[in-house]
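Below is one structure, written out as structure tokens, with a few remarks after it.
For this depiction, one protein chain was excluded, whereas all remaining protein chains were kept in their positions.
To keep things simple, chains are lettered A and B as they appear, and every chain counts its residues starting from 1.
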Amino acid sequence: MAEHTDAVIEIRDVSKLFGPVAAVDGVSFGIIRGEFFSLLGPSGCGKTTLLRMLAGFEQPSRGEILIDSQPMAGVPANKRPTNMVFQSYAIFPHLNVEENVGYGLRNRKLGKDETRSRVVAALDLVKLSGYGKRGAHQLSGGQRQRVALARALVCRPKVLLLDEPLGALDKKLREEMQLELRQLQRNVGITFVFVTHDQEEALTLSDRIAVMSSGKVLQIARSDDLYENPNCREVAEFIGNMNLFEGKVAAVAQGNVTIATAAGTFTVPHVAPIGAGNAVHLAIRPEKLALSADKPAPGLNAVKGRVIAQTYLGDRRQFLTQIDGMAKPLAISRQISGAESPISTDSDVWVTWPPQLGRLLTS
Amino acid sequence: MIQRRPDWLAGYGLLSPAIIIMAVMMVTPLLAMVALSFWTQQGFELDRSFTLANYFALVEPSSEPTYWMGIPFPLTYPVPAILLIKSLAMSLAITLAVIALAYPMAYFLAFHVRGQKALWLVLLTIPFWTSYLLRVFAWKIMLGFNGAINSGLKSLGILTEPLSFLLYNPLAVMITLIHAWVAFAVLPIFVSLDKIDRSYLEAATDLGDSRLRRFLQVTLPLSAPGTIGAALLVFIPTVGDYVTPTLVGGPSGTMIGNLIQELFLKQNNAPLGAAVSITMMVTIAAIVTLFLWLIGFRRLRSRAR
Partner (left out) sequence: MRSSSRPFYIYAVLFMLFLYGPILLAPLFSVNDSIFATFPLKGFTLRHYAEMANNTGLLKALRNSLIVASASSIIATAVSVPAAIALTRYKLRGSGLIMTAMSAPLVVPSIIFGVALLIIILRFLDLELTLWTIGASHVFISIPFAMTVLMSRLEGFDKSLEEASRDLGEGAWMTFLRVTLPLAMSGIVSSLLLCFVTSFDEFVLAFFLSGTETTLPVYLFGQLRFPNKLPGMLALGTTILMFSTLIVILAEILRRRGVQSNSPGEV
């Protein structure tokens, strides 16, 4: 939980009930001024509902939301210092680009020239100069997205809310827009709250990510931290690929824990106090595992298995290795450099990893 | 749209003008009609003491039955009962004919028209919006003793004497009403056919169904809700129709609507007219409910989703 002094948004124990169902369930955290913050989770996890509560389209059933230290209870969407980029972009079909971008400026008592120059500047910012007179239906998907961004940014919100804005674009355009979005956010310095179900997108764009599931926040962390140090099984499995060994704590010593699993006994670093006999998981990423035909050196965690499938992925090769005593095969990812010795399917192999690369998950 | 107050309050607020109009124009008059049916007309005065006499008059038995189509009606005042049965029977026949004519048209629109669906649909809708009175009157011109058919056939030398059996009978009423409703019935059937996912049909063919079998096993059941909806939209209003029998029915073609109109406007017996109206509505409602229950409409509808 980030009890940061410069939190632009504070979410305090917020829940949202739809009938008996809690779409958002007792969530508390803060969002720091100027950061690119993502809400990541599968569809139905409550991330969009949380975003809509920030925007003012839904009211929390419990708890409170503060923006710039102001409580937002009872403040309608049109009075909040937030603006939103909608999933469908919601470009007004009866207005042209300029009128769309200038929509929010009309009741701000700005002079005509001021309004004009702000619209022009906003269009410039999203690289749409000269498109002002285009009709809404003459725009491509990427252009619509830029108009939606310009329309929100022109109001100079304290927080920009983005509801899966890249979901409707094809893969290549999406990657381009990710880069642009990140640069744009650095340039304008506005806090972005970005909702997505795409973990890669979240990892690429964000300063910090909140992973949500079933209405709860599982973990909030920087991208690299989230990948390297997931705090529970759900996060570990949602972000990238992860191999899991189920087992019990056998011994605790000097910041290391030895756990006994059906596939053998392994060592994993762990500093927090934990008692022997606790049910835990050992998590290890596929790219941290090594394969060899020879018996490994001592000091490494090692387990014997049989390669049952391998997939060529261009820059790397993925092996599936069946281990005695384990239901799921281990996934091992190996960079292709050209120097490694080939491993054939159905051969017996050793899977090894240095103990410090594994992670112990207690929940 | 509105956030400050509870949503439902604003929602009902926006609805209230329409609800008030519906209540004033529909609910109160119907309640007034129910009340009136329990009173009696005494000359020009209205006796407001509660009585079931109007309803009793409709079912009062008599030892000498009146016969209609060979069916005995052992009632002292058999006209309402006979006209109600007759109207229901005629409407049923009209409904069946309308569905039989409309279904192929809807099928054609849904499965055989590619580009100009909108044009066909507009062509089908136009007659519905144009004067009902004129459409009925057109048939009077068509079927009359000196009408278009008779004079046309005569001038072509096919007839020497005009056919007198065309107009002023139940058949003329039925043809006119079929014509009036058939285009309207196409629309709901078309909608339910158009909604059918084409992959169901391809799957049925792929699994070895012939075209006929596929139609009977897949298309027909999935279009049933629209077809039944269309049937009800035709059946219910036609039972109470009175413009058509007035213009083209003649004495033998009268329906229950004519009796209601007569009791109100000519015989000055509004309470009895009210009782007949209510009996008609209740009978229709009972028949429709029974029908929907028998065929398991809910199940059909949920299946077609």
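The rule is simple: contacts are C-beta pairs under 8 Å (C-beta built on N, C-alpha and C of every residue); 3 or more make two chains touch, one makes a residue touch a chain.
Given the structure is predicted, the values throughout are model-derived calculations rather than measurements.
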{"item": "For the chain not depicted, the shown chains it touches", "value": "A, B"}
{"item": "Contact partner of the left-out chain, one of B:V122, B:L220 or B:I295", "value": "B:V122"}
{"item": "Candidate in contact with the missing chain, chosen from B:Y132, B:F215 or B:F291", "value": "B:Y132"}
{"item": "Full-complex contact with the absent chain, from A:G34, A:G63 or A:G104", "value": "A:G104"}
{"item": "Contact set of subunit B toward the excluded chain (per top definition)", "value": "1-3, 7-8, 10-15, 17-19, 21-22, 25-26, 28-30, 32-33, 36, 46, 101, 104-105, 107-109, 112, 118, 120, 122-127, 129-135, 137-139, 141-142, 144, 146-148, 150-152, 154-155, 179, 182-183, 232-233, 236-243, 247, 257, 260-261, 264-265, 270, 273-274, 277, 280-281"}
{"item": "For subunit A, residues in touch with the removed chain", "value": "55-57, 76-79, 82-84, 86-94, 103-104, 106-108, 136-137, 140-141, 144, 151-152, 155, 168-169"}
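As a working rule, only the chains that are shown with their structure count from here on.
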{"item": "Separation of subunit A from subunit B, taking each centre as the mean of its C-alpha atoms, in whole Å", "value": "60"}
